[in-house]
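Every protein chain but one is kept in place in this view of the complex.
Going by the order they are written in, the chains are A, B and C; count residues from 1 in each one.
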């Protein structure tokens, strides 16, 4: 029998970028083509150092195009059910994925690690997944490993009988690994992250009337921006595995574009 | 001399849609393909009638794709400087515009009406336009009319000398009218409107510390959702003329998709 | 044990369109906005009835935008491996697919019918699939049915143990059925069809020198347009199952846009 490889991770490797350094500056370079260069005043008013001030201004006003004149290229290894979600992002993302028509897929499968929440909780429209018991995790692990082995054995039998790869692969489960290159820019990456990471909302709603500035606001009407950065104006409920991948791209993004990243978090993680 | 036509309006005519009726329902039809049909519970929980509840849920969570399975077609007449901005919207918008290479442009020009603000105010990064004096308006009106006449006369002279239309049009100013068909869906229309209409923010910032729910928040940290609907989470500063056009498409949108429109306004006018 | 449903078809149902009738005419309506209306001469020259002449002109010159001011909506049922390919079409296509996170997938699986070619032939870069022996088909059919049953049984066991749907589905194979709505326009449909249908090339290459019009052409340099319509300038090698789906959309397209369809075939099935 073939030796199967089981993994509980999703691999995302940063490969290349344009420009190579000082990526935040490229945003300002693009921005300045649209205005007079002598805009010291604007930065002054915003009372923060010039480049960061300009980036925060663009983010707040949702002037999105200056964030497109750059590129990041990633290499990704993930199970098919993750690629299925990723590829639904159509704008400003380029993909090249392994083809099961042209290549024989190796026996590498995803199985949830112990930290992967297994149980769905909450009412429809407001569900989350929470950790299962140790027994549930063991049972899940066992079934998925067994299932992967059976399917791959069927795959090999069909290939062995001379059946075309594109037909034989019909027996493969969606937890088999695939790989791709993905190329995008800072704007499309922010759109991706806004939907594929889960952050607490940056507000809470009042349960009693609140009087403020002379006006009394009814319950449900007060929003409080959290003190910590990073809250989301429109919180998402992403699949756990795609969030793992997204968090790696977020780390790369924050390293390459530190000012852009801070501004995006501070203004609610909505893509400009 | 040719008689020139001067207009101070932008014409937007609704031409056709898919579906023809009950457009909000088409959003739910698309949404339900992704879930079990028996989701009465969700709407119940949200405590609002079923279809509206579902639409509000999609909007709040930024599940955007159900808003794409529809189409609206508009016919637009506007000066070139408006089309210049409109055509920067690349996603989910289709355009066919009059060509000054293939057709001779008629002598129809835009001139600001009395209600058009003429004066720029405020510091860089936070400017608005406000009404000018009557003298300023008269002067502007006069100069623009004279300029249009001179340019069009030059245009006719070049055409008269046998010069190709695509060369002769180089003398035409950006306030000459053009026309186009524009086809888009509810999602791309919301993206367009979020940038091309000006709404007050749906929050105010506290100037003094505020204590709420046991936590004291420093100045600049409290957001207050306005009581009236329609505030914008990310306010824009659109050009006056493109906002006139956008407002007509907004009126059509609110008539065709009343529930979607309300939900979009209530959740801050950010496209899902 | 659960009763499994096996299907060898892909279902594509036409649901709605904009406009409802005379869709070819909408192309001309869009085209005419860009030119003087009095273009009888052009059609005359082309020596074909006016509307058809204009459409053929647009197609030949690859003036693509007039083909975008329309919409078609389809409902599709297909195995996951077909959706995987379909969703790679990013431009001008909108999708809403069933979610295995939010709904329990029913036990419906794809199994190749007897007419589905099973064997890969030819050298790399020039491969086709051809029918297998009856034994090969029987073996394939048996393995795929068995595999589907085992996987679905594992799926139910995980669900039965309280595991979240989004985790349990990891054991499901890519031949399980899913469903979606897909909305697109004539231009994006032509791009889809050009890659997802297989037509013979519309040319042959000469193997010996040919003299023509006074010039002698070396081997490999003569192209002969086929007498029958429908040949492809850039032949594709699509997956059999997605071609079945594409052919249904092609039939709808040819019925709704008869002139556009003919012109597209005559000019080599390249999207304008």
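Of note:
We adopt the following convention: contacts are C-beta pairs under 8 Å (C-beta built on N, C-alpha and C of every residue); 3 or more make two chains touch, one makes a residue touch a chain.
The shown structure was predicted, so the numbers you read here are calculated from the model rather than taken from an experiment.
Contact with the undisplayed chain is limited, among C:11, C:32, C:119 or C:233, to C:233. Residue positions on chain A in contact with the hidden chain: 16-20, 29-31, 33-36, 65-66, 68-71, 73, 75, 94-99, 102-104, 179-181, 183, 185, in rising order.
Seen from chain C, the chain kept out of the figure touches residues 39, 41-42, 45-46, 57, 60-62, 65, 88, 91, 123-126, 194-195, 203-204, 206, 210, 212-213, 215, 217-218, 221-225, 227, 233-234, 236-237, 267-268, 270. Remark: the residues of chain B touching the chain excluded from display are 79-81, 83-84, 87-88, 90-91, 93, 95, 100-101, 110, 112, 116-120, 129, 132, 136, 139-140, 143-144, 146-148, 150-151, 154, 157-158, 161-167, 169-175, 239-240.
Basically, only the chains that are shown with their structure count from here on.
Annotation: 30 Å between the Cα-based centres of chain A and chain C. Chain geometry summary: the mean Cα position of chain A and that of chain B are 30 Å apart. Taking each chain's centre as the mean of its C-alpha atoms, chain B lies 35 Å from chain C. Counting only residues that touch two or more partner chains, chain A has 88, 91.
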